[in-house]
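Complex shown without one protein chain; remaining protein chains in place.
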Amino acid sequence: MIRYLVRRVLLLLITLLVTSMIVFALTQFLPGDIARLILGRDASPEAIETFRQEFGLNESLPMQYVNWLGGFLTGNWGKSFAEGNPSVRPLVLDRLGNSLILAGFTLLISVPIAILLGVMAALRENTWLDSLISLLSLSVVGLPEFVTGIVLINIFALGLGWFEATSLIQDDYNIGDWLRILTLPAITASFVLIGYITRLTRAGMIDELKKPYVQTAILKGLPFCQVIFKHVLRNALLPTITVIAISIGWLMGGIVVIENVFNFPGMGSLLVKAVEQKNLPILQAVVVLIVFIFAAANLIADLIYAALNPRIRLN
Amino acid sequence: MAQRPMAFLGLIIVCGYLLVMLTAPMIAPHGFSDVLDDPNNCITRNNQTRCAALKNAPPSAEHLMGTDRNGRDVLSRIFYGTRETIGLPIVATLLSVMLGTVIGLAIGYYGGWIDEIVSRILDSLLAIPALIMALVTLATIVPTLAMSDIPLVQSLGAVNIALIFVITLLYTPIVARVIRSATLNLRDRGYVEIARLRGESTAYILFSEILPGVLPALVVEGSLRFSYAIFLVASLGFLGLGAQPPSPEWGRMVLDARSQYATAPWALWYPVLAIAILIISVNLMSDGLQRIFRHEAERE
Partner (left out) sequence: MLPVIQAKNLSIEYRIGKRWLNVIQDVSLHIDPVQIHGLVGESGSGKSTLGMGLMRYLANNAWISQGEILFDTYDLVKLSAAEMSKIHGRHIGFVPQNPLDSLNPSLTIGNQMAEMTQLHLGLSHKDALKRACEALETTNIPEPDAVIRRYPHQLSGGMQQRVMIAMALSTRPRLLILDEPTTALDVTTQAVILDLVRELMKEEQAAALYVSHDLGTIAQLCDVVTVLYSGEVMESAPVKTLFKKPLHPYTIGLLASLPSAAAGQNQSRLSTIAGVAPSLSERPSGCAFAPRCPVAIAKCHTDKPPLEKTTDNHFLRCWRWQDIASGDLIPKNPPIGKREETSPQPGYVLTAQHIHKTFSENSLLDRLMGKTARPVQALADVSIKINQRSTLGLVGESGSGKTTLARAIVGLDTADSGDLELLDMPVNLDLDKRGKEILRNLRLIFQNPNDALNPYRTVRETIGRTITLLAQETLSPINIENRIIALLESVGLTAAYADRYPQQLSGGEKQRVAIARAFSAKPALIIADEPTSSLDVSVQAVILNLLKDLRAENGASYLFISHDLEVIRYLADWIVVMYLGEIVEQGTNEQVSQAPMHPYTEALLSAVPMPDPTIKPGTIRLTGDIPGPRNKPTGCPFHTRCPRYLGDICRDERPPLREDEHGHVIRCHIPLEDLKQLQS
């Protein structure tokens, strides 16, 4: 088990290193002079040179990467290209907090519902309930977030007025206020997740129900509930852990769109703005953070999976 | 397929969309960037009649889906929009399916350290959530492409080329992983080993012995990728980072129509509806394919 753990962490580190290189390399694709691009055509040569000095753009590419990586690891995330050159770290971390609240709330809604629907569909395979759940998971909840978001806003915010159409976050918000702004974005984000997790839970559960040990359990005379809850579920839900981790990758992408639909002040809207303004320091920081969260989620999922699966735990 | 009515329905609708895509210039009443005249708001001066644009006109017999804030016919824009909303994903999906198949077949068959290194790189590419990867890539390569004078870029547009590149970059690793595991399953089959024993070349074994066996997985994965590619292109358009005005790409249309929602809700709802129906149909079709192949695999 220890060996497995070391192996997984090593793999994670390799992946993160390669990914950070990919991200850095991609951002170097920009044509021409980034300083001129940011400062504009009319900038004086002196101003451009100062800018280049300040952001270390005169160094060779590998050096720039090493500097950036070293700075990132030691907590010095650099300064934004934007007006006033604010420090990147507090800006990004503040937005990260908001996004994590949204993501957490989304998972809280979607995972239990999805597992319930998936298990129900599998237990009633090939009945109307199964068909209905399959149809729902393929249709309504498979739509792009901006489509569902717009529909939900028009019904529940603009139409019924139950929730806010745009999300302004203030420091003195209580739980009720938070719910008023979080509910619609979280439901929007949940839709895609529910569709995805439901389908895979159903498939996993159906595969599991066909295994011979289920037959053994039934022929031992165990009541149906015990067969399902004690024997089948714990095996059937093991792969679901991995599925949830993968869907966190989806969620990260979805949240970027949703934050734009609802004007939610999270990392996603920051990222889109950084892309529009070619604000490389913010772009790099946000992307690496997202990749890290995604990778960490995968690692945690792997570890939970291993801990719950005696075939891995005991080897 | 006929025994799965929902999947069949999905297939029919997708075919309908494809038909529209191929015939858009013929069936669209107007061009996608044509600004229409408002006949009730014309001034004739010096024998020249100049009309104001027919902005935000509600749906009517003449303009079935109304006009947008610039006075363009929404129906015509939706027809033309199929080329970017559906055409780009088709091209990108085909490219990633082809590339992914070759990579997946090769690493699955050879195994060993080639497999380990390539798999690690594929994993690293997949460690970045798709939409984020697309954002970063688009932000940097679109300006680069825009400055180049490659004829293909000139004719198709930098954004479109970039989108195809991004989607191929994102989906090739996924297809490669699926094909790799299917190949691993087939690699040790008796008939593949028999082929090795009669001295067949590796290329023959990969493409004549193994490839037919992975085709079902390939078709299913291809249809899934197609659905996600549509999703991605539309989402990027909506974020304002994909198609640029005056493009009639549907995500972009939704973005442009949002600010005018109060005066012209139809300009928002029709593209939203078009995307929704398209994606649901592709999903139904792809689910049907999955079930058919799964059913066949079980019968074997």
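Order of writing sets the labels: A and B. Residues in every chain begin at 1.
Simple rule for what comes next: a contact is a pair of C-beta atoms (placed from the backbone, for glycine too) under 8 Å apart; a residue touches a chain by one contact, two chains touch by 3 or more.
As the structure is a computational prediction, the values presented were derived from the model and not from experiment.
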- Task: Would you mind spotting which of B:G213, B:G240 or B:P265 touches the chain that isn't drawn?
- Result: B:G213
- Query: In terms of residues, what is the contact footprint of the unshown chain on chain A?
  - Reply: 3, 6-7, 10-11, 211-213, 215-224, 226, 230-231, 234-235, 238, 308-311, 314
- Identify the residues of chain B touching the omitted chain, counting contacts across the whole complex. 113, 116-117, 189-191, 193-194, 196-200, 209, 212-213, 300
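Simple rule for what comes next: only the chains that are shown with their structure count from here on.
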- Query: Quick one: in the complex, what on chain B touches chain A?
  - Reply: 6, 120-121, 123-125, 127-132, 135-141, 143-144, 147, 227, 231, 234-235, 238-241, 251, 254, 258, 261, 268, 272, 275-276, 279-280, 283-284, 287
- Footprint of chain B on chain A - complex, ascending: 14-16, 18-19, 22-23, 26-32, 37, 134-135, 138-139, 142-147, 150-151, 154, 249-250, 252-254, 256-257, 260, 271-272, 275-276, 278, 283, 287, 290-291, 294-295, 298
